[in-house]
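Complex shown without one protein chain; remaining protein chains in place.
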Amino acid sequence: MGQVSYNHLIDLNRYSTNQWNDMLRLAGEIMRNPRIYENSCGGKIMGTMFYEPSTRTQMSFQSAMLRLGGGTIGFVNPSVNSSVAKGENLKDTAKVISGYCDIAVIRHNLEGAALAAAINADCPIINAGDGGHLHPTQTLTDLMTLKEEKGKLSGLSVGVCGDLKHGRTVHSLIKALSCYKNNRFVLISTDSLRIPEYIVKLLEDKCADYIEISSLDEAFLNYDLDVLYMTRIQRERFESQHEYKNQADKFILNVKKMKKAPEKMIVLHPLPRINEIDIEVDSDPRALYFKQANYGMYIRMALILQTINYQLNPDNIPLLTGEHNSGLECRNMKCITRTEVYLPKSFKKESGDFICEYCEEKVKAIPHRSGVQSR
Amino acid sequence: MGQVSYNHLIDLNRYSTNQWNDMLRLAGEIMRNPRIYENSCGGKIMGTMFYEPSTRTQMSFQSAMLRLGGGTIGFVNPSVNSSVAKGENLKDTAKVISGYCDIAVIRHNLEGAALAAAINADCPIINAGDGGHLHPTQTLTDLMTLKEEKGKLSGLSVGVCGDLKHGRTVHSLIKALSCYKNNRFVLISTDSLRIPEYIVKLLEDKCADYIEISSLDEAFLNYDLDVLYMTRIQRERFESQHEYKNQADKFILNVKKMKKAPEKMIVLHPLPRINEIDIEVDSDPRALYFKQANYGMYIRMALILQTINYQLNPDNIPLLTGEHNSGLECRNMKCITRTEVYLPKSFKKESGDFICEYCEEKVKAIPHRSGVQSR
Partner (left out) sequence: MGQVSYNHLIDLNRYSTNQWNDMLRLAGEIMRNPRIYENSCGGKIMGTMFYEPSTRTQMSFQSAMLRLGGGTIGFVNPSVNSSVAKGENLKDTAKVISGYCDIAVIRHNLEGAALAAAINADCPIINAGDGGHLHPTQTLTDLMTLKEEKGKLSGLSVGVCGDLKHGRTVHSLIKALSCYKNNRFVLISTDSLRIPEYIVKLLEDKCADYIEISSLDEAFLNYDLDVLYMTRIQRERFESQHEYKNQADKFILNVKKMKKAPEKMIVLHPLPRINEIDIEVDSDPRALYFKQANYGMYIRMALILQTINYQLNPDNIPLLTGEHNSGLECRNMKCITRTEVYLPKSFKKESGDFICEYCEEKVKAIPHRSGVQSR
């Protein structure tokens, strides 16, 4: 496509586990020796382009950059943002803002938006969440927490609990951990919120050990968990209020359940939580979700540092590696290519299907139109 | 309660007047020698958690931190704040944000919110206003202004004018100045907006000299004021539009009234003003309310510096000093314990009454319920 290839972090899967490990190592090193790094981004500026608000993520990035000695500028919420309100496209905003910055962080409600920004930006772009698609710095945060707390990323018995069907965070974490050896996945959810088929297939392809069950009690009893990863389970996902009341208790973690959990089992949560972990659990020393949020700051420091020092993409791999195909069109209404129509379309072939390179949804070939037109 | 006791500033009354004096001295020292302090918080981060907007206060804190060489992150207004909008409780937000920061400033519309945040935070918390309850940095600003302009905090004739019934600022200032010797309080208001009984009682307990009058003219004529502290007097506080027109003039400061005021009498106002001081008064050299706002920046610098250097709470006094009492319940609808129900309840006994330790409102014992249940 010819675009300059900065050192973006759009999708963890573009990097090797070796590169992930390097980043986790650097994050730990920074955490243990913060003074060494406190001016390593002196004179640099990070821009935060938050098309949807996410206070927690934005403040984590900002504190990371400040702790490296850099400065931050940014916007949040396009509704109070004149240029965007005036209808400016993502490309123009990305071009201009990236011209002011040394690194930019984007969060957007549409899938593929970070990739779209990166194609057009004049500085490296970090994906801080693109709709329900990717959120790589959350996954890195989770990996760092496991690495620091468990000392390893392999040979773990990993419980994940909640809405496994819609939970982007959980999908990414499972994908990431399946790249390490001998991890077992204990998938705890209601029948209607089970993990999607493509994750199951991925686990089977990698010959990973996994089991699907329907209560926390069973998980604690039978699977010797090293970690329990809790996620939100939204009331509106249940078929009825009755169904919710019936089921929810099995997935809410409280002090009583914690008594049955393994001594070594740490509890994580991407936050914010609603009610899926009782507040009383917070004082349990195994409850590490607040510490996990703090690790997030250090992994972002490592990421910013590596990105600014151009260590992430030494081979200069281009952003778009698929092909243009005028017979294909992404139909995913949440894909950024539907609203930013000027974007170069790009499709990849995966096991016989075409995948939109922005949102990674399957694409159907457009039926040949001459026949239709000839009628 | 077991919580770690950081060096919070929630309530001025937790500190001695000696500690206030130290802070005022440091603020003056910083103001006169700003270069000495310009990197004293280098590498440190302040978070501003503004659950209700207050541009003036937030910018004062931010400029204070920047002038000490530190950095700032923050949010304002939960309605554009996803985590809070998603229903996250104050504890979780305070836990996560405080993990990114070295010091955090909170402003909230509910009473006791700063104390509630401090209980759960992993860094020192400064109260930048919790509903109509406390606003200690405004009081410190007022004390610094008097100290710098009058050279002393005792032996002053202090006029306060406006809505003395609802004005949090005025109550705090009177309480603070009553801790110094020989101050006289001239309380100028309409009959319906008189100072509350508990302040009168406090003045009498301390044998302080005070008088309640109903016009500025009388104050200027009879009480040789060193300072006139003006506050907003909101139109809607009057019983009728007629009553407002009749009364308001007695409490609006203008050039004509200033001619009758003592030469030495400085005019202060916490700002923003609406119309209680005519704009023409601004050019009178005794009008010091803008200078007062500027002192506010220096006192905040002193406060940040002392807080970060852990000089405020050397004895490590715990945050909650009251007792849990299951027979008591705070009924104040503006108290933070009403919405953040997980907070440990804590009550103090004061002259026979129980006081909620968060909002400091009197609490009635809950009637014994067994009778009700037995029916």
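By written order: A and B. Residues from 1 in each chain.
Convention: contacts are C-beta pairs under 8 Å (C-beta built on N, C-alpha and C of every residue); 3 or more make two chains touch, one makes a residue touch a chain.
What you are looking at is a predicted structure, and each value in this text was computed from that prediction instead of being measured.
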From the listed residues B:272, B:285 or B:352, report the one that touches the chain absent from this view. B:272
With the missing chain put back, one of B:53, B:196 or B:318 would touch it. Which one? B:53
Which parts of chain A are in contact with the chain that was left out? 43, 45, 47, 71, 73-75, 80-89, 91-92, 95-97, 99-101, 122, 342
Absent-chain interface as seen on chain B, which is shown: 35, 38, 52-56, 59-60, 62-63, 66-67, 69, 72, 76-77, 80, 271-274, 279-280, 282, 290-291, 293-294, 297
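Methods note: only the chains that are shown with their structure count from here on.
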Using the average of all C-alpha atoms in each chain as its centre, how far is it in Å between chain A and chain B? 42
